[in-house]
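Removed from the display is one protein chain of the complex; every other protein chain stays in position.
Entry: subunit A
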Amino acid sequence: MADSRSSGDRHLLLVARKPRFGLPTACPSCLPVYLYLKLANADFSVEFDSSFSDADHIPYVEYGESVALNNEKGGVIEVLKEDDILDLNAKHTSLAIPDLVSTKAMVSSWLYEAILYELWIAIGGDIAHDIYFSDLPWPIGKILHWKKIYDVKKLLGVTKVNCEARELEIYKKANEAYDALSLKLGDQVFFFDNRPTDVDALFLGHALFVLHALPETSELRRNLLKHDSLVKYAEHLKAELQLDSTPSSTQPSSSSKDASTPSAPRRKPSSGWGSKPNPKPKKEKTEEQKKFRRRAKYFLAAQLVAVLVFLSLMGVSSESEIDDEDAVDYDEE
């Protein structure tokens, strides 16, 4: 495979969803990242996360003390490029860049939406359940599944009124993307300059998922099968990369982590509990601010204690007065 610019021979750890359907990871968001590392001949191992179905930070890649999360800076692949860890596009000439960027944008948007629609809305629950919820206890999995379907419908703008129209639009765009990619690919092994790029990783992940995970009744799968060049491209690279064998992976050692979970769309954080758009690490407070806050806390606490002591002492002295007043000379009775 092509050389890639990488920051030393550091070992990378990819945390993704569990494998299924003969794929090293069955999640359509995790598979491109896995393939990117494979195409780059990176030294990496895989761990599977089975308990965070609605996490949008999965997949993530740990390298040293840093981590590239999927919900930052455009995704794991972009972060790896930006941090000079792994960049498949480094060797390509500048002339191919505009074409590469637009192709990537088409794959990341039209084809990604098509998979989301097919997996969560068109087909039904079984495949999504197998990938994301099968290892979660039933009530949790069910609720998260419903929530994910609602989130996807909201993201894609699918309503009861426009469902059919929206479906036609999504399939039409996917078909156009397949046509364009088929023309672009031709007889080549890769899309650009006969070298793998992140577009190859993205589209290969999409194609393998559509061909192997979606059922035969899937409209998207039928459309992809009409493009022989794309199917051959996917099967050829699958064999080349030896994706049939289970990746050397380790299960997380937590006793309770078995289920896989749906990942939110990459471009937009999910409305789940776990995400916040673009959080930044806290800036360190200055020493002065810390001191001021500490002194303010002591002051307030001292005020509170003083009030409590005053009330207690007042209570004691008033009780002793009442005792004196209530003293009755029982001997007089």
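Note that a contact is a pair of C-beta atoms (placed from the backbone, for glycine too) under 8 Å apart; a residue touches a chain by one contact, two chains touch by 3 or more; residues count from 1.
Quick note on the criterion: contacts and distances are computed from a predicted model.
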Looking at what's absent rather than what's present, what does UniProt name the missing chain, "Protein SEC13 homolog", "POTRA domain-containing protein", "Proteasome assembly chaperone 2" or "Ciliary neurotrophic factor receptor"? "POTRA domain-containing protein"
Just one of A:77, A:136 or A:199 touches the chain that is missing; which is it? A:136
Of A:168, A:239 or A:311, the residue touching the omitted chain is A:311
Sole residue of A:36, A:52, A:192 or A:233 that reaches the chain not shown, by the stated touch rule: A:52
Spell out the interface residues on subunit A facing the chain that's missing from view. 15, 47, 49-53, 55, 57, 60, 62, 64-67, 69, 71-72, 82-84, 135-140, 144, 252-259, 261, 273-276, 279, 281-282, 298, 301, 305, 308-309, 311-313, 315-316, 320
